[in-house]
Each structure stands twice: as C-alpha cells, then as structure tokens.
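Structure incoming, see below.
Here the complex is missing one protein chain, while the rest keep their positions.
Should a chain be cited, it is by its letter among A and B, assigned in written order, with residues numbered from 1 in that chain.
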Amino acid sequence: MAACDAINDSETKKGPVPEGWLKRAIQRNGAGYMFLAPWLIGFFCLTLGPALISLYLSFTNFDLLTAPEFVGAQNYVRMATADPKFTAAIKVTLLYVALSVPLKLAFALAIAMVLNRGMRGLPVYRAIFYLPSLLGTSVAIAVLWRQLFASDGLVNAMLAMVGIEGPSWISNPNYSLYTLVVLSVWQFGSPMIIFLAGLRQIPTDMYEAASLDGASPTRQFLRITLPLLSPVIFFNFVIQTIEAFKAFTPAFVISGGSGGPINSTLFYTLYLYQEAFSYFRMGYASALAWVLVIIIAIFTAFSFLTTKYWVHYDD
Amino acid sequence: MNSTNIGRRRLLGAGLAMASLPFLGSAPALAQQAGNIRMIWWGGDERARRTNAAIDLFKQANPGVTVESEFMGWDDYWARLATQVAGGNAPDFIQMDYRYMFEYARRGAIRPLDEFLGKELAIADFGQVNLDSCSVDGKLYGGNVGVNAFSVVFDGKAWDEAGVNAPTLGLSWDGFAEQCAAFTSANKRSRVYATADGSCQEGLFEVWLRTQGKALYNPDGTLGYDAADAGRWFAYWTEMRKAKSCVPADTQALYKNSPETSPIVTGSAVTDFAHSNQFESFQKLVQAELSVVGAPVQEGGKPGQYLKPSQMFSVSSTSKDPALAARMINFLVRAPEGARLLGLDRGVPASPEIREAIMPDLSETSRKVVELISSLTPHIGALPPSPPKGAGEINAVQIRISQEVGFEAVSPEQGGASLVDEAAAILKRA
Partner (left out) sequence: MTDAVHDMPGRASAHPRLNSVLRHTLLIAVCFVMIYPILWMLSGSLRPAAELFGGEAGLIPSQVTLQAYRDGWFGLQVNFGRFFVNSLIIAVLATVGNVLAASLVAYAFARLQFAGRKLWFALMLGTMMLPYHVTLIPQYVLFRELGWVNTWWPLILPKYFAVDAFFIFLMVQFFRGIPRELDEAARMDGCSPWRIYRKIILPLSLPVLATAAIFSFIWTWEDFFGPLIYISEMGNYTVQLGLRSFIDSSGTSSWNELFAMSILSLVPIFLIFLFFQRLLIEGIATTGMKR
C-alpha cells in the first residue's frame, strides 16, 4: 500500500501543485470516487432509503394496511424473551448454514478440479453439472423433490433394492431439513463456475515447475492450488454463507410456505415472510430482518478477520 | 398505470424514444369519462381464460370503460396485493378470501358496499345467508362469487372393489371410522389407505365441533372449544392412524393444502377432504372417477356444515370509482352473461337464477359439485361467528400440532392442551 501512495505522490508532483486541502483531497481521492460513483449513486438513491425505512419500521407495529405506530424496542424484546418460533427458526437456519455451505463448497471445488483437467467432452459435463442450478427457484422443484424423497420416491426405490425401507424423507421432521441441504448441494453450479474461473487464473508454469521438481499432485494441490485459489475460496465461502442465512425459496417452495412439518424447515427468512405477509406484522418482520443483518455481519466480519491467516492475495 | 404517474411518465418518455418497448408503462387511458378499473385476482391459466372473457364482455357492454386485470397464483398473491395496498397503489377491484376479508376490512383497506346494494349491486336473491357470509361487523364487504362447503372426496370404485360402502351424506363419525377399518381389512394394495388424515384440516375440525354444539370461535372472538375437545379430535385421528385406516403421519405431512399434494391425488388414500370448489382440480389430477359428499355427522347432533363464500369480489377503500367497480362485480356474479363465463370455477353461484342458467353448460364433474351444494342446503347450520384477527395463524398451529401428534412427539391430550394455549396467546396478541 505504501508503494502505491508513493506513486500517487510522484504523480502529484508532475502536475501543477494544488493548493489547499480540498484540492489535495480531490487529487488523492478523485479517481477512486469517480470509479465508485455508480455504486454510490445507487446506494444513496435506491438502497439506503428503503433500508433505513425498514429499520424505522422495526420499532413500530406496522401491519401493512394501517399507519405504523412507534412501539419502542418492543419487537426486539419479544424476540429475545417470548418467541419460541424465533428460536426454532434460528436453530434450523444455523444447522442449514453449517451443513450446506461446507458440503456445497467441497462438492463444487472437487468437480471444478475434475472439470479443469483435459478430457473429452468437458463442455458437455460442465453444462450438465450446471443444469440443476438453472432450475433455480422454479416451482417445479417442489414436485421434483417429492418424486425423489417421498416414501414412494426414487431414493427409497433404490434403497429397496438393497433391502432398506426408507422413510418419507421430505415430510419427516427428522430428515426434511437434510433434503433441503441436498437440494442446496445439488445446485452447486455457481460456486463451481467461480472455482473454475479461479483455477484458470493460476499460472500454469507453476505446475510445470512443480512437476519438474517431482512434487506429487497432492502436494501441488496443497502448495499451489489452495493458496492461489484462496481469495476465490474465501469469496465463495462468504457469499454462500450469506446466501444460506437468507435462504428462502427452497423452503418456501417445498414446504408450501409453512416451514413444516413441525417447523423443521422454518428458515429464518421464511418465518420473517410469514410474519410480514401472512400475519400482518411487518414491524416485527423488520425487526427480525435487522437481527439477521447483525448475525450475518458478525459472521462475515469474523471471516474477514481470519483472512490474514489463510487468504493469499497478490498485492 | 394510474393517472398520477402520467406526468412523470411523460417526462421520462420525452428523453426516450422507446415507445415500442414497454419501458413506459401501459398506455395512459385517455377515454376517462367512463372510468378505468384495475382488477387483481388469484388463479391459474384456466381461470384466467374464463375471467378475461367475462371482462371483455363487460368492456363491450360498457363502452369507454377500461379494465386492467392482473392475476397470479395464491402463493404469490398476498405479498403482491399487500405491497400494492401499502405502497399506495391499491387496485380498485380485489378478489378476496373469506379469512383475509376480515383482516382487510377491519383495517379499512376495503370498503363497505351497502350503499350500492339494490342499485349497482343487485344481488338480493343471493339470500341473507350469502350476504351475511360476505359481511364484517354488519357491513357488506364483498360480492359472493361462489358458495363453498367442506366436503369428502372419494374414489367410489376403490370402495366398491373393497366391498365396503363408500361414505354417504349423513354417515356418522363412528360409522366413518368403521367403514374405513372395513376397507383396511379388505384392502390388498400396499401403501393405499382408506382415507387421508383429517386432523390437520381446520374445515373438518370446525364441522366436527359444530355438530357438538361448539365452534372454532365465539361471537366475542374467543376460542369456541376447550383443550378436552381438541384432545378428543386428535385422539379420533390417532385411533384411525393406529388402525391403519388413515395414511401415516409422514404421508399426510406431504400435504401442502394444494390438490397435487393431497393423498388421494398421490395415490396413497381413496378418500380425502377438501372445499367443494377444489373438486374439479382434484378430478383433473386423478385417473379414477371421483365423487363428493358432505362431511360426517354426529348422531343426534347439530348441523355441522355451513355454506361459506369460496371467494368474494371486494372494492378497495381508495378506489376513485367504487360505483363502477360495484357494477363490474354485479356483472361477474349476477348478470347471466358474465356469470356464465365464470362458470363454476370459483364455486357454485349464490344466485338460484344464475345456478339454473349455467346448469346446461356444466360438465359431469361440475354438476356433482352443484348437486352437493343442493343436497347439503337443507342440512346446513347457521353461519359461524366471524373469525378474529389471528385466526390464520391458529390454523397454522393446528396443522403443526396435528403433525406433532401424528409423529407421536406428543399425546393427543397434550396436543389439545397446547393448541388451546397457543391459540389463546395468539388471540391475546392480535
């Protein structure tokens, strides 16, 4: 960073010497803010306002249809003291994050490594592996998943071949959340693509040199691939964690919006949605949303703090 | 969309010559003297074809009137409607659900229609009961689009093959359990049960309570049953489950309140419970020919069933031309030419005259629904008191607890007690 500042300074000396702090500030920061401008405009004009309004609403009893009344911290107090559904939703969501994120990333990385190698038909494989992710949020997913994981579904048909009689995975409260984890892993296309792009960025001569030195593939993976891919792994980890915390559609589509059976798939945002739009408590839903922001922010900040130990940047 | 946007739209439009692309909203309606109506409703493509045909006819009959109609499925409908209403852009003409009507009416989002009665809205022949069922606190908030009853749907041939009498109107709850047990012992197909598990069905629970002189809710908005009642309800179905007369808990838990997830459609039961207006959608997804009758009764008990609107057409309290909206409601639910186009898709028309008028056009399946309503009419009881705020949430609690009982996480008695406790807490909060 210091080198960069030095360059800025040297550039400064080339042009006419600016006078006063304002000019200096513009000189130092002008380019940065010019490039940042699109986002700044979007942030202040489109994003910030609605976010602040929802923050305000979290201190009201807004019911969607009549004017909100200020109720102080009542919503937050209720969440902390008197809402078993909130506790249930937190548990379901944490379990989902803890399971789906590592599994999905590991799967995506493994497949990306395989697909990065030279072999026949690579584009076709890649496309097929991405296909599930194309289905995204389709309502058809609900039907498809039932075909797989109901008591008479494909999974049980296969288990029956080896003599096991499986339960109705998708509608049994002990297993239903895991079928959603499987769904999340099945749609591993996005992190896979990002890993592939990251693998492309690793200079090939490093592998060549390592091969010449007689390094084993495992060693090459640990010494070259992992460190050089670490910014991308970090990115995928942060993004997938945020997305998993906010996951809504899978549970909404598969449980028919109920989060059932017995709240076993009551994702946090699904609960929030029910409160807002089924039970007319947008004020409470807003408070739920801001608590989620705080939870995710803590996780993210913590992830960033760990980067200095394992993420390798070129700068 | 609406006139307040026109100024801004013109501003935008000045700089952008992209008139052919829909970047600039719908073309502003210029012929304003006869009015413009924005209409929103839920449904699928089949209902869309019927509704659009009726709207076209309404526009023909009212030259100069423009109607902008939008629709979507039930799952997406309420978030979109709430956003529009809260965003100050409420549609004039709103399709309402029985339960949501109370929420919207009590919060002042839809308006009373009494002033149009007998004028724009000539629906006196619906009968008092069908007007009351669309009223909140004594004021009329919607035009009844279709009469609905809770019903038992079954595959008659499957019952015949088992050599057991299929459910009939007037069958008692005990008789129902016995017949299901007889079916079970005669049944040879694996994974097929006599009936779905009805413990999660609020409509069925309500009928059961009413036959015993109880209700879901009292007129003062408190709970109309106690923990023992709810416990007995869950116990009835626990017995059914133990006898293998109804589907196991994990099969019932697949049911998401939609026809394609119901046990009779997925082939795990030969009997199920549904609102009568869903009968046709069940039939569409099942190869066997289905029949429909009323729910079981209590011997010597009170009439449990009642006719409630499957849905109603309401008018937003911010509509600039509520009289025109009322006229359109009348056209769709009472004018023969409009109501005929809607058919039976939203329920059986409340007006006897309309019912007569559409009979000849009906399919065999539709006719069964009309016959059901006609056969039930002599046996119906009074309209129950209107559900209080929070009733929707209590419905969800019943579903959850029925699953807890079904998966044997709690006993039926415990389930009954916690249903009453949680319901009371919800009512207190609302």
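Everything below uses one rule, namely that a residue touches a chain if its C-beta (ideal position, glycine included) is under 8 Å from a C-beta of that chain, and two chains touch if they have at least 3 such contacts.
In this text the structure is predicted, and so the values were computed from the model without any measurement.
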Quiz item: Which of B:Asn52, B:Thr168, B:Ser317 or B:Ser411 touches the chain that is not shown?
Solution: B:Asn52
Quiz item: Which listed residue (A:Leu199, A:Ala244 or A:Ile262) would be found touching the missing chain in the intact complex?
Solution: A:Leu199
Practice problem: Could you please point out the chain A residues that touch the chain left off the display? | Solution: 1, 3-5, 7-8, 11, 14, 25, 28-29, 31-36, 38-43, 45-47, 49-51, 53-54, 57-58, 64, 111, 114, 116-123, 125-141, 143-145, 147-148, 150, 152, 154, 186, 190, 193-194, 196-205, 207-208, 211, 217, 228, 231-232, 234-235, 238-239, 242, 245-246, 248, 256, 269, 272-273, 276-277, 282, 285-286, 289-290, 292-293, 296-297, 300, 313-315
Quiz item: Since one chain has been left out of the picture, which residues of chain B touch it in the full complex?
Solution: 1, 5, 8-9, 11-12, 21-26, 42-49, 52, 68, 70-76, 79-80, 82-84, 86-89, 191, 256-261, 265-268, 277-278, 280-281, 284-287, 345
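Note that in this section only the chains that are shown with their structure count from here on.
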Quiz item: How many Å are there between the centre of chain A and the centre of chain B, using C-alpha atoms for each centre?
Solution: 38
Exercise. Spell out the part of chain B that touches chain A in their complex, as residue ranges.
Key: 75, 78-79, 82, 85-86, 103-104, 107-109, 191, 250-254, 256-258, 260-261, 266, 268, 390, 392-393, 396, 399-400, 403-404, 407, 409
Exercise. Within their complex, state which residues of chain A touch chain B.
Key: 63-66, 142-143, 146, 150-152, 167-168, 170-173, 252, 255-258, 260-263, 273-274, 276-280, 282
